[in-house]
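Here the complex is missing one protein chain, while the rest keep their positions.
Chains here go by letter, A, B and C, matching the order in which they are written, and residues are numbered from 1 within each.
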Amino acid sequence: MKVLFFGISKDIVGKSEMEISDLTKKTTVNDLKNYLKDEFPEFSNLTSFAVAVNSEYAKDDVSLERNDEIAVIPPVSGG
Amino acid sequence: MKVLFFGISKDIVGKSEMEISDLTKKTTVNDLKNYLKDEFPEFSNLTSFAVAVNSEYAKDDVSLERNDEIAVIPPVSGG
Amino acid sequence: MNKKIVEIVDTINTSQVYAELSHPHSGGICVFVGAVREFTNNEEVVALEFETYKSMAIKELDKIAEEAFEKWQLNAVVLQHAVGAKKVEEPVVVVGASSAHRSECFEACRFLIDTLKERVPIWKKEIFKNKSVWVSAHP
Partner (left out) sequence: MNKKIVEIVDTINTSQVYAELSHPHSGGICVFVGAVREFTNNEEVVALEFETYKSMAIKELDKIAEEAFEKWQLNAVVLQHAVGAKKVEEPVVVVGASSAHRSECFEACRFLIDTLKERVPIWKKEIFKNKSVWVSAHP
């Protein structure tokens, strides 16, 4: 599963795109968040972070499909 | 006493400037307003009108001096 | 240093307002532009004609700017009003303020246009196909 990273989340994982193979079956947004916090403890220090599926904010119970465009969205600060 | 007229008040008196000699001694803003309503009854039909003395709004009890710049200010509608 | 621009002009140049309000300490700039609408109460407006008592108008615009500087922490204020004949879509007034944060410039900008409309000696005549009317003159 390919995941995109932006802003501080890109700095935490050290790249803007990552293939995550540990999560394959019936993975939800919540599973991905927990996986990232386990692998990169810095995620737990953020104010919060969201996950977008196909360019839309996705709730924790949304399932992730292989062809989805998945992105980690740290706290936004535009404007 | 020279009085300036703008907007609809200019249309009512038919000119933008008028010498009023009937009012000479101890004339107040209120006296001028009453004089205008008497001479040009159309002034009574306006929503309201103010008088400015030397480019500042003046209250009814302000006295008018010969050298003052006096102006009739009908309801403003800028913007 | 605060910047203040108060003017009665023949033509509003909206492309310069941003540069006039820009300031190194300002994170937010709010601008309001008033323009001629095609319809008033469903009647088609051909043009507007603005007249002013210029010396007094400048004094009042200046007072409004100073009041805004007292009420909010602002780095720059602009108040410009046009006079003469204006056609549909032409700008007739532009006001704006810049400040460190956005709340101040929004509140100040609203205050500037509301107060300008209440106090500044400028008169607007609406010209329709078959008549013309001094706005607000009659109840």
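The criterion applied here is as follows: contacts are C-beta pairs under 8 Å (C-beta built on N, C-alpha and C of every residue); 3 or more make two chains touch, one makes a residue touch a chain.
Keep in mind that what you see is a predicted model, and the values were worked out from it rather than measured.
Of the chains on view, those touched by the hidden chain across the whole complex are A, C.
The chain not shown here is touched by just one of C:Ala68, C:Ala82 or C:Ile113, and that residue is C:Ile113. Remark: the residues of chain A touching the chain excluded from display are 4, 6-8, 11, 45-47, 52, 55-57, 69, 71, 73-79. Touch with the hidden chain on the side of chain C covers residues 14-16, 18-19, 22-39, 88-89, 91, 100, 102, 105-106, 109-110, 113.
Definition applied: only the chains that are shown with their structure count from here on.
Averaged C-alpha coordinates give centres for chain A and chain C that are 48 Å from one another. The set of chain C residues touching two or more other chains is empty. Looking at chain B, one finds that none of its residues touch two or more other chains.
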